[in-house]
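Shown here: the complex without one of its protein chains, the others still in place.
On to chain A.
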Amino acid sequence: MIGGLFIYNHKGEVLISRVYRDDIGRNAVDAFRVNVIHARQQVRSPVTNIARTSFFHVKRSNIWLAAVTKQNVNAAMVFEFLYKMCDVMAAYFGKISEENIKNNFVLIYELLDEILDFGYPQNSETGALKTFITQQGIKSQTKEEQSQITSQVTGQIGWRREGIKYRRNELFLDVLESVNLLMSPQAPGQVLSAHVSGRVVMKSYLSGMPECKFGMNDKIVIEKQGKGTADETSKSGKQSIAIDDCTFHQCVRLSKFDSERSISFIPPDGEFELMRYRTTKDIILPFRVIPLVREVGRTKLEVKVVIKSNFKPSLLAQKIEVRIPTPLNTSGVQVICMKGKAKYKASENAIVWKIKRMAGMKESQISAEIELLPTNDKKKWARPPISMNFEVPFAPSGLKVRYLKVFEPKLNYSDHDVIKWVRYIGRSGIYETRC
């Protein structure tokens, strides 16, 4: 149970404070500010105990959200709740920033009132919440809307209301992946760890209560189906992927997944996260970074970094950024790069090399000469890893959407009438190469 919820800006000013239980006083607001936000050292733990009160905090850009309780609660649950709170707020007013929170503070109080009662989480689905929140204020409700609330709150399916109608039945599938890599510096470049965490996000604008079935190139499914035709297995076998673990939105029938590995569900209206998964095998690493650092005497470093793109030549990677750390005592840097723009940013102690676009199977190189100030500091430079950011139009895990079928028995539209869009975006998570 949550005793209170506070939102602060980066200075520690309270933007929102809502107390649900008697045992949390106003001084709790100040205690968190003094002990955590204004603390000198870096944050030691996302759970802080001050005077036997536990503070769970989450940071979004420069906004702090803190949930407070005196009970022995489930830490994971409280954090999930805070994430949910962020999601709900983002669904209403976009980015969570100080300005947005100040502008929407009435709305936030309204949300806090509905999501938590007496410190217990209540309904938190954005779609379902929209019925209770008077976003634009006064709105005389029609009879129909009123009956909607009743059906919404008594309905069997909590995540979808009845009687949704669209003139154009449309759905969007986004496969969003973030690929994480940690690579050792040795010459052949050994992968220390790599994993992809992905999400399938669906935006559905479908009428009625549609029954959907989602298929992808999951190894287990393909092997199961391939039993009959051995030929097909050998063909598609290469392209199937092994998913380490996956979790689904509440709407997916898990029993069916366990028995048949088929993913069937009635989707919520609007945007939701259908599935979350993780893979560690056969990851397509979109970029390889090959660093070469040479110390020339005590006052000079020579750095050469080659990046190689490793995907189909017809595809284009975007927003590529390579960050090459430099020592603290750098006095000057000369950079030569074949492509893009590179700049030494003294405040960040790094050379930032940006390339707008890069096709697959290409190679690019940057070389830099770093002048160092002689210091008597004996501390050796720790050589932080070279990190990379990018976006590619494919899924690094190799996941492919095979089909998404829609059945709505009661209304007269069929699977063919639904317009479907599929998009793959692979982004870099923590993509580091040690040097």
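Quick note on the criterion: contacts are C-beta pairs under 8 Å (C-beta built on N, C-alpha and C of every residue); 3 or more make two chains touch, one makes a residue touch a chain; residues count from 1.
In this text, contacts and distances are computed from a predicted model.
Here one chain is missing from view; checked against "TMM80 protein", "AP complex subunit beta", "Pyruvate dehydrogenase E1 component subunit alpha" or "Protein SDA1", UniProt names that protein "AP complex subunit beta". In the complete assembly, the contact with the undisplayed chain comes from A:F248, out of A:F32, A:F248, A:F287 or A:W353.
Across A:R278, A:K319, A:K405 or A:K420, the single residue that touches the chain missing here is A:R278. Here one chain is not drawn; of A:Y109, A:Y166, A:F407 or A:W421, the residue touching it is A:Y109. Listed by residue number, the positions of chain A touching the unshown chain are 1, 13-17, 19, 22, 26, 29, 42-47, 49, 52, 54, 56-58, 70-77, 79-83, 105-106, 109-110, 113, 117-118, 120-125, 132, 134, 137-138, 141, 146, 149-150, 153-154, 156, 158, 178, 180, 182, 192-193, 195, 197, 244-245, 247-250, 254-255, 258, 276, 278, 378-380, 382, 384-385, 387, 429-430, 432, 434.
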